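The complex appears here without one of its protein chains, the remainder shown in place.
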Amino acid sequence: MKEETVIKVEGLTKVFGDFTAVNKISFHVRKGEIFGFLGANGAGKTTAMKMLIGISAPSSGSANVAGFDVYTQTEDIKKSIGYMSQKFALYDDLTVKENIRFFGGIYGLSKNRISQKSNLLIEELGLEKVAHSLVGSLPLGWKQKIAFSVSLLHDPKIVFLDEPTGGVDPITRRQFWEMIYKAANNGTTIFVTTHYMDEAEYCDRVSIMVDGNIEALDTPKNLKTHFGSDSMNDVFLKLARS
Amino acid sequence: MRVILYIINKEFRQIFRNKGMLPIIFILPLLQLVILSNAATYEINNISFGYVDNDHTHTSRALIDKFRASTFFDVSQVFPHPKESDLAMLQGEVDVVLTIPEHFERDLWKDKNIDLGVTINAIDGAAAGVENVYITQIIKTFNKNLSVDMVQLSNNTVRPVLIEGIPLFWYNKTLNYKTFMVPGILVLLVTMITLFLSGMNIVREKEIGTLEQINVTPIKKHHFIIGKLFPFWVIGMGLLTIGLVLAKLIFATPMLGSLALMYFYTSIYILVILGMGLFISNFTDTQQQAMFIAWFFVVIFILMSGLFTPIESMPKWAQFLTEFNPIKYFVEIMRMVMLKGSGLTDILPQLVKTTLYAVIMNAMAVWSYKKIS
Partner (left out) sequence: MKRFIGFVQKEFYHIFRDRRSLFILFGMPVAQIMLFGFAITNEINNVDIAILDRSQDASTKEIISKISSSEYFSILQHIKEEAEIEEVFKKGKVKAVLYFEKEFSKKLIKQHTAKVQIVTDATDPNVANTISNYINSILSNYQEEQNRAITLDYQIVPQSRMVFNAELKSVYMFVPGVMTVILMLVSAMMTSISITREKELGTMEILLVSPLNPFQVIIGKVFPYIFLSIINAAAIVILSIFVFHVPVNGSLFLLGLESVLFIVTSLALGILISTISATQQTAMMISLMGLMLPVILLSGFIFPISSMPVPLQVISNIVPAKWFIIIVKGIMLKGVGISIVWKETLVLLGMTLLFIGLSVRKYKIRLE
C-alpha cells in the first residue's frame, strides 16, 4: 500500500539578514502520522513551522502542504490545516463558547455545525460548568486543551502544534497526548514541536534540528539504536553536543 | 460575507466586556463636549485694567469712568505709582495699564492735544490688537464729548462726511461662539475616539499573540479589515448622534441643512479615520508606538483644522498641508451644512475629496495587513 504524503519539504531555507535560521531542510510527512519536530530553543523549529503554515515566506527551497504550494497557495493551505501556537492564542476576554463560535465562524463553518461542534467539544472536555466563563479565568492546562480542540474545529487534514504542552503539569500533558492520539486515529496528521524528550517517544517519527539543519530523522526506536542510547533524551544530548 | 459577521460580533463583545473602557468611550467625550465647549471663546472681555492717576482732576476721573462703564474692561486696580503697575503687569495681574500724567487736565486745555500712555500686555498679540481697538474707541468717544462739553461745538460750517459701515453677521447674528465650537469639538472627540480605538486594535492582537492565530486561518484580508472597522464605525456614529442631541438640547445648536446629508458625510468621514487607525495599527509593532503616531497626527489635525485658528492666515505651504487634514473637511462641512444650510452641490468638492481619502486609507489598511511575513 502506497502511503499518502501530506507534507513534502525540499531544501527549504529561511534567511534573516545574514543569519540563516533554517538551512535547506528536507523531509516528508505521511498521512495520519504523528511527526515530532524536535530541537533546542533557537534551532529554527518555529521558523520552519511558520513557513509550512503560510505565515512566513520561505527564502528558497520548496514545500508542499496538504497538496498546496507554500509560495503561491498559502490561503488554500490554511483551509486544510489547524494551528496552535506556543503563545496561548485564544481570546482571554471571550468565553469558551464565544471563542469556539468565533473561530468556527472565520473558518466558514455553518451555524448548525458550529453549535454541534461546540457542544461536542465541551462535553468531551467536561467543560459544561465553565462554558460561559472567560477563557482568561481558566487554568493554563484547560486553556491548552481548548485551544487544541479549537484548532480541530474545521476538521483539518494536518494540525501543527508549536510546543503545546509548555508549562503544564504531567497529568494534563498525559491527557493532552491522549487527545493527540485520538485525532491521529481519526486520520489527522499531527506535526508537533516539543522539547520534552519523553513526548518524543510518543511520536511515530521524529526529526531533530540543530542550528537550522535537520541532523536526524527516524522512528524513536531506530534513532535510539543508531546512537546506542536507551532514551531520546540521550539521543538529543549527543546530537546537540556534537 | 458571514465571516465578517463573526468578527463584528467578537469585536463588540470585547468592547462591551471591558468595563474600564466603557466610561472612557461613552461618558468622557460627552462630558468634555458639554464642559469644554464653553472654554473655546475668543471673545475678549473682562480685560483686567489698571491705572495710575497722577492728575486727580475731573477730566482724569471722567476718562477712567468711561473705562469702568465699558463691559470689556474690569477696572479693579489702582496703582499709586508706575512701579506698582509694572510689577502687577509682570505678575500677570493686569493686562492693560493707563497712565495719566501730572497736569493732564491743565495741559489738555493749554495744548489742546495731549498724549496718554497705555501699556498693553501683548504676549497674546491678537488679543492685544483687539484691546487696543477698544481703548482707542473709548478715547475717541471721550474726545468728541470733550469738544462738545467744553466748546459747544466749534464754528465749523462744513459738515463732516460719514461712511456708515453696517456690520451684518450672517448665520450667527449674535456672534455666539458656542454655535461654532460645539459641533467642532464634537467632531474632534469623535475623531479621537475612533482613531485611538482602531489604532490600538490590531497591534494589540499582535502583542497578545492572537493575530498569529487569525493569520493561519483562511480569512480574507478585506473581510478581516471590514469586520474590525464596522464596530468602531457604529460607535463613532452613535457618539455623534448623542453628541448632536446634547448640542441641540443644551446649546441649542442650529441645524439649518439636511440632517441626512450630515449623516451621509459623517459615515464616510469616519471611514477615513478608521482606515487611518487600522493602517497605523498594521504598521506598528507595539500599542505604544501606535498611540504615539496616532497622537502625533491628532494634535496636528486638531491644531490645523481651522477650528481654533483660521486656515487662511497660515503660510501657503501650511495651507497646502491642510488639504490632507480630514478634520479640516469635517469642520468646513459642519459649518456649511449645520449653520448655513448648504446642500449637496455646495459640499460636493469636500465630499469627493473625503470619499477619495476614505478609499485610499482603507485600501492602505487592507494592503498593510500582512498575513505573511
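Every chain is named by a letter (A and B) in the order it is written, and numbering of its residues begins at 1.
Going forward, contacts are C-beta pairs under 8 Å (C-beta built on N, C-alpha and C of every residue); 3 or more make two chains touch, one makes a residue touch a chain.
Computed from a predicted model, the values in this text were never measured in an experiment.
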Contact set of the excluded chain (shown chains only): B
Contact residue for the chain not shown (choose from B:A247, B:M262, B:I293 or B:I327): B:I293
Selected from B:N9, B:N54 or B:T119 as touching the chain missing from the view: B:T119
Sole residue of B:L5, B:A69, B:L90 or B:L356 that reaches the chain not shown, by the stated touch rule: B:L90
Absent-chain interface as seen on chain B, which is shown: 18, 20-21, 24-25, 28-29, 32, 35-36, 38-48, 63, 89-92, 95, 108-109, 112-130, 132-133, 135-136, 139, 142-144, 146-147, 150-151, 154, 156, 158-173, 175-177, 179-180, 185, 188-189, 192-193, 196-197, 200, 204, 284-289, 291-296, 298-300, 302-304, 306, 308-310, 312-315, 318, 321, 332, 335-336, 339-343, 346
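By definition in this document, only the chains that are shown with their structure count from here on.
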Interchain centroid distance [CA atoms averaged], chain A/chain B, Å: 56
Touching residues on chain B, where the partner in the complex is chain A: 2-3, 5-7, 9-10, 13-14, 17-18, 208-210, 212-220, 371-373
Chain B-touching residues of chain A, taken from the complex the two chains share: 50, 53-57, 74-76, 78-79, 81, 83, 85, 87-94, 98, 101-108, 134, 160
